[in-house]
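One protein chain omitted, others in place.
Going in written order, the chains are labelled A and B, and every chain counts its residues from 1.
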Amino acid sequence: MTRLGLRVFARLAVLLATLATLTGLAAVTSAQTPDDSLDVTAPPAANLGPAAPGPPLGLTWKDVPNDAGRALELDWKPSPDDEPGRPVVDRYYLERSLAPAGPWRIVDSTVAGTTTRVDRTVQRNIDYFYRVTAAGPGGLTPALSVTGPCRASSQWVNETRWSALVFTVLFFGFVLYFIHSAQSGQMPFVRRIPGIDAIEEAIGRATEMGRSVLYVPGILDIDDIQTVAGLVILENVARLTAKYQTPITVPVTYPIPFTIAEEMVKSGYLHAGRPEAYDPNSVRFVSPEQFAYTAAVGGIMLREKPAAHIFMGAFYAESLLLAETGFSTGAIQVAGTANVHQLPFFVVACDYTLIGEELYAASAYLSKEPKLVGGLKGADLMKIVIIAAVLVGCVLETMGINGFTRWMQTQ
Amino acid sequence: MKREIPLFITAVVGILMILSFFVPHQAVSVPADFLQQCAIIVVAFGYVLGGANVLKLNADAISKRQSGWIYKIVLVVSLIATVVFGLMDGEGFLNPGKTSKWIYDQLYSPMQATMFSLLAFYIASAAFRAFRIRTVEAGLLAVAALIVMLGRVPLGALATGWMPPAIQLPTIQDWIMEWPQNAAKRAILIGAALGVMATGLRVILGIERSYLSGED
Partner (left out) sequence: MPHWMERLDRRWIFLVMGLLVLLPLLFPLALPLVVSPRVQGFHDTVAKIPDGSTVLMSCDYDPGAIPELVPMTQTALRQLFDKNCKVVVTCLWNGGPGLVDNVVRSIAAEKGKQDGVDFVDLGFKEGREAVMVVMGQGIANAFPRDYQGKDTRSLPIMKTVRDYSSFPLLVSISAGYPGTKEWVQQVQARFHITMVAGVTAVSAPEYYPYLQSGQLQGLLGGMAGAAEYEKVRNEKGSATRGMDAQSMAHVFVAFCILAGNWVQWSKRKKEKA
């Protein structure tokens, strides 16, 4: 077996083992039901003092809907002695058994005044019996109200999320349709986004001045979509810097985006036909710590004086620090983020700003790839649907028809 | 295989997590919950990877005497010292009296707070330098900014306290934040959310795969 084959085999084995472990552990986890009932102890019966409270009655149960069969809701009528200001009832104890005659175990307790409780410690498809007792300074009342058999069952669909499902399916359908349509040759029109056009202008300026380009892909980890968008744009920027033979510096916060950024820059140089010009030191892992990263990037700006700064990704409090420091060096600055609370700082301090979803559109705009541009059109159509839904909802609510609003509410 | 298997895993896990929002049944929810717990462990291991990366890169730069290599020595020494003290302090390493607690209280906390406090100065210089009213929209933005800034502090209430309540600065500030600002913010959030969904869909279905190795 060749070395490459061994490597591939090893990776395949690791991935398969991981999948098998995940599946096996999931099965084991679903079978295990840890005994996580609460440790509640009933108070001893009092010998002297006030009498025990009257018993609660009318205990009923129902299966909690839209779950995996792990909860039952119990409701009861309060003890006749449970009144505000009368210290006769302290608590209610909820007891459970597998048979109508017991043995009973306390699974929960609640303060006086409450008449409902959800037991989330049940196993699905098993019959239980419940009773509720009242306790107070006078002691514990015998339980007169027993209900059962109660059974929790799981449901396949969360009925409160139909609207989210409909809109999600609609949206995915739009995106996939327009991706297919774009790949068949029907490229949709995308309006000019000045901020994205400015990226090439900024790189050109850096080339003229003989200085480098600084690219900051945000400060969050790869699990944030803005970081993914920032790294995808990086590939296009690296392609341009390779074409213009301009050095690029990419400081990164987390290890995984660091390895991906390396690949993106390498790929950019490869696609520009200049793989030999790729500098492995252009991508630098700095620190996941927000202000340590900010200090490091500020240092790069002041020492190396890149002529163009491009900020694309998720930013927080460091946005103004970076932009103002960058301005002091005289660099042209283009920023894009979907963190709306940082947009004002970028708008004020940078030359061009991409607002919100323009960041996600940038990769499509720069690459002009049909599959990315098609996705943009799908998102735009979905916005029209949402606007229509908002208008329809407003009109219906004004007329006193609440059905649509209720259907749109998810839980 | 190098790319197909990760794409397959991404697709399977991504679709499972989306399904888990709509399907409460244990066939979907139990594996999804398990994956959520795994995510915590994987993210924690990322720190180990990151620490090793920092050491490797900076040790490389020190050995090659790259520019600023002395500062890199400070970084490496600080990193190793913090880890060593943390290990020596053991469980409860941030309890009072421990060295790690001293490092946190006397070094980390003040430095963090100091960096954050730079914002106050930078906001003032950015306001003087860059906030230019060149268009009608910029003018509206400036007026709104002035009203909100002054309305949020006691001075604004004091300065306009003699006016009818409806036109006092705090009242107008509240109205701006409650209505036009909210509406605009919602619109941006909806657009950004759609962008997130579209990007996520592309990643899950393998349409967007440049994050894997950069090659199509």
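FYI, a residue touches a chain if its C-beta (ideal position, glycine included) is under 8 Å from a C-beta of that chain, and two chains touch if they have at least 3 such contacts.
Just so we're clear, the structure is a prediction, and the values are computed from it rather than from any experiment.
Colleague: Among B:N53, B:T82, B:T99 or B:S125, choose the residue that contacts the chain missing from this document, as touch is defined above.
Modeller: Of the candidates B:N53, B:T82, B:T99 or B:S125, B:S125 is in touch with the missing chain.
Colleague: Among A:A52, A:A134 or A:L220, which residue is in touch with the absent chain?
Modeller: A:L220
Colleague: For the chain that got dropped from the picture, name the residues of chain B it touches.
Modeller: So the residues of chain B touching the unseen chain are 33, 36-37, 39-40, 43-44, 47, 91-92, 94-95, 101, 104-105, 108-110, 112-113, 115-116, 120-121, 123-125, 127-133, 142, 145-146, 149-150, 152-158, 170, 174, 177-178, 181-182, 185-186, 189.
Colleague: Tell me where the left-out chain touches chain A, residue by residue.
Modeller: Spelled out for chain A, the touching residues are 36, 38-40, 109, 111, 118, 120-121, 220, 223-224, 289-291, 314, 316-317, 328, 340-342, 410-411.
The rule is short, and it goes like this: only the chains that are shown with their structure count from here on.
Colleague: Could you grab the centroid distance between chain A and chain B? Build each centroid from C-alpha atoms only and quote it in angstrom.
Modeller: 13
Colleague: Along chain A, where are the residues that touch chain B in the complex?
Modeller: Touch list, chain A to chain B: 8, 11-12, 15, 19, 22-23, 25-26, 29-30, 66-69, 124, 154-158, 161, 164-165, 168, 171-172, 175, 179, 221-223, 225, 228-229, 231-232, 235, 254-256, 258, 260, 263-264, 266-268, 270, 284-285, 287-288, 291, 294-295, 299, 303, 317, 320-321, 323-324, 327, 338, 340, 343, 345, 348-349, 355-357, 359-361, 371-372, 375-376, 378-379, 382-383, 386.
Colleague: Going by the contact rule set out above, which residues of chain B touch chain A in the complex?
Modeller: Where chain B meets chain A, its residues are 1-2, 5-6, 9, 18, 21-26, 29-31, 33-35, 38, 43, 46-47, 49-50, 53-54, 57, 67-68, 111-112, 115-116, 118-119, 122-123, 125-127, 129-131, 185, 188-192, 194-203, 207-208, 210-215.
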